[in-house]
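Missing here: one protein chain of the complex. Every other protein chain is in place.
Lettered A, B and C in written order, each chain numbered from 1.
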Amino acid sequence: MIVNKSDIASDNQKSLQDHQDKFDFLSNSLAKSEINVDDLVNKLADFQVAIPSWALGAGGTRFGRFSYGGEPGTLEQKMDDVGVIHSLTQTAGAISLHIPWDIPTDYEAIKQKAAQHDLNFDAVNSNTFQDQKDAKESYRNGSLSNTSDAAREQAVQHNIDVIEIGEKLGSKSLTVWLADGINFPGQGNFQSALQHTEDSLKKIYNSMPEDWSLFIEYKPYEPNFYSTVIQDWGTSFMLANACGDRAYTLVDLGHHLPNTNIEQIVATLMLKGKLGGFHFNDSKYGDDDLTVGSIKPYALFLIFNELVQGMQHNPQNPYPAWMIDASHNIKDPLEDLIQSLEAIQEAYAKAMLIDQNKLMEAQAANDVTLCQEIIQSAYRTDVRPILEKARLERGGALSPIKAYRNLKVRETLIKERGLHSVASGL
Amino acid sequence: MIVNKSDIASDNQKSLQDHQDKFDFLSNSLAKSEINVDDLVNKLADFQVAIPSWALGAGGTRFGRFSYGGEPGTLEQKMDDVGVIHSLTQTAGAISLHIPWDIPTDYEAIKQKAAQHDLNFDAVNSNTFQDQKDAKESYRNGSLSNTSDAAREQAVQHNIDVIEIGEKLGSKSLTVWLADGINFPGQGNFQSALQHTEDSLKKIYNSMPEDWSLFIEYKPYEPNFYSTVIQDWGTSFMLANACGDRAYTLVDLGHHLPNTNIEQIVATLMLKGKLGGFHFNDSKYGDDDLTVGSIKPYALFLIFNELVQGMQHNPQNPYPAWMIDASHNIKDPLEDLIQSLEAIQEAYAKAMLIDQNKLMEAQAANDVTLCQEIIQSAYRTDVRPILEKARLERGGALSPIKAYRNLKVRETLIKERGLHSVASGL
Amino acid sequence: MIVNKSDIASDNQKSLQDHQDKFDFLSNSLAKSEINVDDLVNKLADFQVAIPSWALGAGGTRFGRFSYGGEPGTLEQKMDDVGVIHSLTQTAGAISLHIPWDIPTDYEAIKQKAAQHDLNFDAVNSNTFQDQKDAKESYRNGSLSNTSDAAREQAVQHNIDVIEIGEKLGSKSLTVWLADGINFPGQGNFQSALQHTEDSLKKIYNSMPEDWSLFIEYKPYEPNFYSTVIQDWGTSFMLANACGDRAYTLVDLGHHLPNTNIEQIVATLMLKGKLGGFHFNDSKYGDDDLTVGSIKPYALFLIFNELVQGMQHNPQNPYPAWMIDASHNIKDPLEDLIQSLEAIQEAYAKAMLIDQNKLMEAQAANDVTLCQEIIQSAYRTDVRPILEKARLERGGALSPIKAYRNLKVRETLIKERGLHSVASGL
Partner (left out) sequence: MIVNKSDIASDNQKSLQDHQDKFDFLSNSLAKSEINVDDLVNKLADFQVAIPSWALGAGGTRFGRFSYGGEPGTLEQKMDDVGVIHSLTQTAGAISLHIPWDIPTDYEAIKQKAAQHDLNFDAVNSNTFQDQKDAKESYRNGSLSNTSDAAREQAVQHNIDVIEIGEKLGSKSLTVWLADGINFPGQGNFQSALQHTEDSLKKIYNSMPEDWSLFIEYKPYEPNFYSTVIQDWGTSFMLANACGDRAYTLVDLGHHLPNTNIEQIVATLMLKGKLGGFHFNDSKYGDDDLTVGSIKPYALFLIFNELVQGMQHNPQNPYPAWMIDASHNIKDPLEDLIQSLEAIQEAYAKAMLIDQNKLMEAQAANDVTLCQEIIQSAYRTDVRPILEKARLERGGALSPIKAYRNLKVRETLIKERGLHSVASGL
């Protein structure tokens, strides 16, 4: 299914005047604070977030899964789904493939499909946390950190294979999320597991083309419940430094212990030029993988404040790779992704509203009350008209969720694919 | 120092037109969704939050304290400070006394002072977590739960004394926060500590006048670090039920383990008619006692959603007592309280914007995406013009923080009281 | 496969003298502190813990599952596995069935099988967190709390069906673990979800035979990640009170927020006569379901201290139902269960070593140092000879893990059932 610009435009029609009024009022109001709203709209419109290929089907928990009708059964269908989201939001201009769940069979066809939907291929993701059928070695006891040479070699080789697949599609980076770890004290040796991981990552790093980057993810727990080899940003940062200049840390919002100050980690990594990528989601307890902005929108805004600062003032840091990494257990996955994109844009827009000059002055004067007023003033602003404007200018929907429903996307997908289609992969 | 309505009015002058434009635009916009903004303004204006007598001086941590100039040295000066806050915000129409830190010497004078500032006397608070000079029994090993009969009796009697003081001032409720607990496994017996506490609370309850209420606070840890006798809402609720109809649970936002769903606790208590009072603050790690809304404003909004529902639909629950309970370690305490009041009103206003009928329909249809849209739409609205309007109608300041600074309140207080005055109590 | 007493006895032979020496030395040493070791051995031998029918196969996480050879494919095979464990440990004298995963087809055969292995049927467990094939109503949006009457009725009826199955086998209690909850703020109404749950539980309670008990489990999160209807012991306790005298709270060690003082909850429930059952496991982060005692053995000991006290001094509380509820992701499930049983017995034995009279005296004197000495002295004692003795007297193995391996149980199971058998259920 393809959502046409003309369909979107006609759906926008009835809310257009209301949008225009609100945008003009807000625009005038912000202009008094010397905020250039046009510039803000452009930056928003340029901001593109990748959708991972595993996010288009219903997710689940260890207790089971409630499936959703019309799930995409092939990589092509997954790309169509991302195409729908991108048409409506104009913010999802990339797809991030997970290997081996989504290995292309016909690369040219896949690349044409991407071009048709105006999508880039973002970072490719390897998988060494599950055993594939007919695999010689098992990852039950680890992959890049395994005590067995053969298992480590298999895992390294898999990553090299993933890089090759990515090269054929135009990807420029590899994301390594390592589930490796142990469930019980004594089950493994911390030092040798770390050393093995470092050695394996170096091999992968050295196998990358020269214009590629390596993103090293970290996570404190799950699926291992006593220790994870790359447990925190400090470990990832250390490993990235050991690999080389094009190795970076990747931050996933849900991969932190309770109460972690994530925005501070972001600031540190960007100061040191080592923030490579960012996975968006939200959570209350652990790696809950909920819709972005659904639980802690203020924390997301504070993180974006650091991202905005870093993108402006830290030339030592590359432009980060953005991706949504959520699990859609209970909502229509496409609606969930649209809500996530809206929340990301909202946080980004609000962060750009912070008057950085005034804030620096207030910080220098240790005027704590005023610092808080400045931050909260930006956050309290209703930026929805600006988001609408950014989408409108690119041909997207004023309200993507409403348009998605008005245009009967899910109904059409179910008609096309059936009620009991099952997404490949997880 | 007294802040006059005329001074406030003249300070408001320069922002009045801007306020009016924003309020009108928002008002028109909300009217399209059939929201009665006048009604909302009235409810906001009626909402009054008590300021505790210990909140007017600089707080500290166990590592020390950085004092603030012009701190109030007497109960009268503390009331003056609350008067200033109330003049500017029109939301702080009550004071909550802490005994023995703030025992009135001349009750009539104190009552006149309250009337002059338009303040009520909210719940009175007892203190059995510190030893007072010349006290016969020590609370080192507990108060209402102490293994010693004499210590328990002294603690019960102190609460009865506090009630008597409250009666003379017109208070109608007693808040008991019990620090009792232990630092080490085995230090005390859980069952007997709980039984002693229940017995002691019953004695206090039975000593109250018939129109008084008892509020029982809970807290998981600090100042005891292994166990606290009243560790959670379940224990408080059980004790309140054991005492009788006019005993209630009091929720302090900071008194929960990491990740607790506080809004659900609020809903449960109101369903059962047992939410007596609410202490506002914010926190990231523990009982951090930060400015309300400074860390998790969305959680505050969700809590207010439950409070609004409960106030409308749970006649079994009394109107709760509201109080700010924060510690102003680093900001001017009056500015901090003003920011807290603003955040409370914002959350209250946004909660009232939720379209409850649509939400119920969406919930009944299990339309999870739509439920989220409805909730977030209310939250994303910029309600500051409504807050301004509510203050304006009562003679308060459009922007209380700006007015506080323009009117040079702190400078005047320092002039009046000196740079090194020290607040009584903590 | 059946493990014979004679095989065990001959395997014990080579360690018997070593055991006897250690037991005698410890026994003499404890006798000096007036501890009756024989009494302790008898109590240990009488302590029986149920094995749930879902625990005999390899568990998994949402990221996948690594299977184990020789998994039991039928209820009969599961019972054989419990039989093996019980033969070796003499502590696993009961099985707890999960319905609909393990519905007996031939009740008489199943009961004979149980008798043969010397097993009782403990509490039966219902399942309303997954949709069964051909179910009319889905539990995607809840079961006992669902907004739909039909879904609630189906869930209530399922529980009634489970009771009937249990009756046929001689079970005397039903455990209800309710996954009901929501993933997003606003997705459901807290008050009506709680009210529905209370009403549904009452219906189930009133359908039970008069000699049955209802155990109500609580859990803060997972598989729902914003709110769970029965989120804590306070909610479970409130619901149990609403149902009636034979409704109780069930505590699962892994179902708590970080840092919860679980032993205090146990003490409170036993004081109020409401601790119905206990699920053992261990965890570092969330509901990790690791081997009992593998992460926090001291906390387990402190919990057993409260259990021992409650069993002795709280006649108002029934004898609790004990069960292991762990997930064996990485170890041989039978070995994991044996290690869990060993840890439970160790904690129980050490708790019985606490000199309660001295402890009470020290508590009354507020001698905090001495209280800690008494508690730690019990904990520091190496009680393994006592555990060995308790097993030995009943015909169990001195070292169950070693015997399990020496007797080649897993190898035999793989031979009997194949390398790729898959456990029914999860």
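The rule we apply is simple: a residue touches a chain if its C-beta (ideal position, glycine included) is under 8 Å from a C-beta of that chain, and two chains touch if they have at least 3 such contacts.
Nothing here was measured: the structure is a model prediction, and the numbers come from that model.
Asks: Tell me which residue among A:Leu271, A:Met311 or A:Val422 touches the hidden chain in the full complex.
Replies: In the full complex, the listed residue that touches the missing chain is A:Leu271.
Asks: Given the contact definition stated above, which residue among A:Gly57, A:Gly166 or A:Pro220 touches the chain not shown here?
Replies: Checking each option in A:Gly57, A:Gly166 or A:Pro220, the one touching the absent chain turns out to be A:Pro220.
Asks: Which of B:Ala179, B:Val308 or B:Ile338 touches the chain that is not shown?
Replies: Touches the omitted chain: B:Ala179.
Asks: Give the residue, chosen from B:Thr268, B:Ser283 or B:Asn314, that touches the chain omitted from the document.
Replies: Spelled out, the listed residue whose C-beta touches the missing chain is B:Ser283.
Asks: For chain C, which residues reach the chain that was dropped from this view?
Replies: Here the touching residues of chain C are 22, 25, 29, 258-259, 261, 284-285, 291, 293-298, 330-332, 335-336, 339, 346, 368-369, 372-373, 376, 379-382, 384, 401.
Asks: What residue numbers in chain A mark contact with the hidden partner chain?
Replies: Answer for chain A: residues 140-141, 147, 183-191, 194-195, 220-221, 226-227, 231-235, 237-238, 257-261, 263-264, 267-268, 270-272, 298, 302, 305-306, 309, 313-314, 354, 359-360, 363-364, 366, 368, 371-372, 374-375 touch the chain left out.
Asks: Provide the residue numbers of chain B that touch the chain removed from this figure.
Replies: Missing-chain contacts on chain B: residues 59-64, 66, 129-131, 138, 140-141, 179, 183-185, 187, 220-223, 225-226, 258, 283-286, 288, 290-291, 294-295, 327, 329-330, 426.
Criterion: only the chains that are shown with their structure count from here on.
Asks: Which of the chain pairs holds the record for C-beta pairs in contact?
Replies: B-C
Asks: Report the inter-chain centroid distance for chain A and chain C in whole angstrom, where each centroid is the mean of the CA atoms.
Replies: Comparing mean C-alpha positions, chain C is 40 Å from chain A.
Asks: Could you tell me the distance, in whole angstrom, between the mean C-alpha positions of chain B and chain C?
Replies: That gives a centre separation of 42 Å.
Asks: Would you mind listing the residues of chain A that make contact with two or more other chains?
Replies: Within chain A, residues 258, 284-285, 291, 294-295, 330-331 contact more than one other chain.
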